[in-house]
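What follows is a single structure, and I will ask about it in a moment.
Heads up, one of the protein chains got dropped from this complex, but the rest are sitting where they should.
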Amino acid sequence: MFKPLLVSTAVALGSLAMAGSALAEYPERNIQGTIQWGEGGATDNVARSLTPHVEEILDTTIVLTNRAGGTGVIGMNHVMNQRADGYNLLYGAENPLLYQLMGLADFTYADMHTVNIIGQGLVVIAAPADSPFDSFADLLEHAHENPGELRMGGTGAGGLPNTVLAMINAVDELDVRNVTFGGDGPGITAMLGGHIDFMPLSLAAAGEQIRGGKLKGLAVVTTDEIEALPDVPPITEALPDIESFLPWGPFWGVFVHKDTPDEAKAALEEAYEEAVASDEFQEFLESYGAESLNLNGDEAQEYLDSWQSVTAWSMYEADAESLETTPEELGIPRP
Amino acid sequence: MSDTFSYFLMAWLDPQLLLLTALGTLAGIYVGAIPGLSVTMAVSILISFTFAWDINNALALMVGIYVGGVYGGSRTAILLNIPGAPSAVVTALDGYPLAQRGEAGRAIGLSTVMSVIGGLLGTLVLAGTAPYLADMALEFASRDYFLIAVLGLLLVSTLSGKSLARGIFSVALGATIGLIGMDQVTAQPRLTMGSMQLMGGIHYVVVMIGLFGAAEAFYQLHNLNKVPIKQKVDKIIPPLSMVLKFLPLSVRTSLIGVIVGALPGTGGDIASLFAYDHAKRSVKHPSRPFGEGAYEGLVAPETANNAAVGGAYVPMLTLGMPGDAVTAVIIGALVIHGLNPGPMLMVETPHIFWFTVGNLALANLFLLFFGLTGIKVFTKVVEVPKAILIPLILVLCVVGTYSINSSMMEVYWMLGFGILGYWLKVFGFQMGPIILGVILGPLLDETYRQAMSSEGESLGGFLLALVSNPLSIVLTSVIVLVLLSQTPAKSWLLARTRRS
Partner (left out) sequence: MSKKIERVQAGEKVFDWLLLLLSIGVLVEAYRIDGIPGLNSPGSFPVGLALIMLASSLVILFSHRRKRRDPQIRGALHEFQVFWSEHFQPHIVVFTLVSVAYLTAIVWVSFYLSTFLFLSVMFIYYRNGRILSSLLLSGLAIAVIYVLFTLVFRVYLP
């Protein structure tokens, strides 16, 4: 009974406080940054190397907390339930764009404001160094002859390997045993031991292993060869039709509550744009095997929309039954 | 060779690195001792904190925190029966009874010396065999991890006290709690009762803090007005004869620790469980019965979990793959500092390996120093009146739980587990098996399903795989042997052979 009363009092006090501080410049205290994936993961690494630059620009402290779990649902849900004052940031990856499609949650990035789409990872299909396959075409041929024999490392429904598999299956047929791991790391470890035959991975996760000769790249999921992996053919060589889905890759971004005051949104956008563009961070992205995007405003929105449409429709075409709903019902246009 | 040696001594000769290692070790002891503050968390915070530093300085601080933190968990386990970290759960089984006999000082002293021995042996194994050990660790397929988890489940008989049925119930309950949350394969919610908050599961440290910390606080309310046990503080440093007596055991349990630690799927928590079990099976005449303050029950888990630190660095330094959660974060730190953790790390930045080895050895020496000084002050904690201690423990449980995921929901769960734990304790259930279930349940589920998928969903293929690969055969036979020795089958067999 007291709850509504207390909440309204709190809101009233909060807005009073905000009105009082309208003159003061944002930010005037510590900012909370929530990372929707665990410590040591790609999102975590990107967030932790970008944040010190932002702290310098905004002249404040950003306290980073990892709230992993539920493919990122937990972390995003937390930030959406905080006060919309610009003091709660979400460091997220691509997953929320698929929540509704997979029935994980009823929100997506459209329910937040995008501060910056930091960068995009490249995807490589990797195999153990002693694998009998030298290219993705070899592997595909073998799989056509022996359906359901090859073991692919995956990270579960909605994870990157499954999405890449869905894209392949939308234009061709690749019937494999999908072995689910807790993340890229355990998957790579299993592949190093030869316990799985191949795994689509972000370049950030697999690049060093390929360079060190422990894994080999069968294909990069791009239309052209990339500088970082000179001898690995693009996937379009084996599967020309997949071009309609490209360019595609996992991405990382920073988001705030939709109702954040404009002044805070502008300050954040400006700070993040500058931080992402800084030489040091660009160097980091490059050595990390990622492409810098540094998008905000309409450009960011366009990027998110096109990513969602490509991914959702390829998943739908590959295996409609595994989805909770159709992209059509969610109003996602065809790519 | 001379390079190797100079890299090894880097941290020993540079005053700045020396200071940072010492500082890290000291801070680590407190991080480890406070339930909820974890080494993983401390190291993640250090990443932002040390962003602009030289990488060696950052690594020195992290190594110190890691070594100190793994050890620190035993402090609160011994003094208050509240393990500061999951790897100290078994330390409480014999450590706390020792404190109740007034031997808290001796227990901490012994655990310090043994932790250092374990830590140094782990470092030695890392230095000597890292590439081979890493290759061996890679041989472990999902089915082998599954077998290890099954082997772990058999520890229930060691941990469940008088009633095996209660032990089995507790393990199953723990495993069920561990499975709450989103299914990894299909992303379906499991056992969440429709709650969005539970999609991410309940962190196992929350369960641990509830069952050990809060439940202990409630349980101790019965002794509110009892005068605390006076602690003997004269014999803190264990005599050499005692250390020598436990040396063979500690070498064995250190080996268990370093191997289990080197496997990327398992860490110090599981290592300490196996070590305790090993001690209980192999030591015929412990100083006191296990569970009532046996020194052996303290030596085994403490050597194993500190040896596991060296083990966890094995896959990290040789392959760039994390051996546990802490090394995963350290890999992240290397990435952020512009290094490329991977198989080329040892080729391109050769100093990192020997620098880390030297640093680990150094941190263990600091541990010996910091561990043995100040014990007298620490043991006073047991002598604090319960009227003050119990409310403080509850507050500590609340802060500790909240720091894990900044979630109030988990704090409520913690209190719930505290109340549940109280009643379970009252009616003769042990907490150990529940934690065993929480740790092993998800591992069992995950590895079983990986193994099944690898074999194309065929149970026949799965069972065949268990006996068709050398490593799996070894693990399967160990399980069969343990089962035979635990069940009535053993006495039946013995009786038969005697008769014939």
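Labels for the chains are A and B, by order of writing; each one numbers its residues from 1.
Convention: a residue touches a chain if its C-beta (ideal position, glycine included) is under 8 Å from a C-beta of that chain, and two chains touch if they have at least 3 such contacts.
Note that the structure is a prediction, hence the values are computed from the model and not measured.
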{"item": "Residue of B:Ser403, B:Asn469 or B:Gln486 touching the missing chain in the full complex", "value": "B:Ser403"}
{"item": "Residue of B:Leu19, B:Leu247, B:Leu392 or B:Leu481 touching the missing chain in the full complex", "value": "B:Leu392"}
{"item": "Among B:Asp3, B:Asp54, B:Glu348 or B:Glu457, residue touching the chain not depicted", "value": "B:Glu457"}
{"item": "Candidates B:Leu17, B:Met41 or B:Leu59 - the one touching the absent chain", "value": "B:Met41"}
{"item": "Sites on subunit B contacted by the missing partner chain, in the whole complex", "value": "34, 37, 41-42, 45, 163, 165-166, 168-169, 172-173, 175-176, 179, 183, 185-186, 188, 190-191, 193, 218, 221-222, 224, 385, 387-388, 390-392, 394-395, 398-399, 402-403, 406, 408, 411-412, 415, 419, 423, 426-428, 441, 444-445, 448-449, 452-453, 457, 459"}
{"item": "In subunit A, positions touching the absent partner", "value": "6, 30, 32, 61, 63, 65"}
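What we mean here is this: only the chains that are shown with their structure count from here on.
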{"item": "Between subunit B and subunit A, distance of the C-alpha-averaged centres to the nearest whole Å", "value": "32"}
{"item": "Residues of subunit A defined as touching subunit B within the complex", "value": "39-41, 44-45, 48-49, 51-52, 64-71, 73-74, 77-78, 102, 104-105, 148-149, 151, 155-158, 177-182, 185-186, 188-190, 192-193, 195-196, 207-209, 211-214, 283-284, 287-288"}
{"item": "Residue ranges of subunit B touching subunit A (in the complex, touch as defined)", "value": "40-41, 44, 47-48, 51-52, 138-142, 181-187, 196-197, 199-201, 264-265, 315, 319-322, 325, 328-329, 331-332, 335-336, 338, 340-344, 347, 405-407, 446, 449-450, 453-457"}
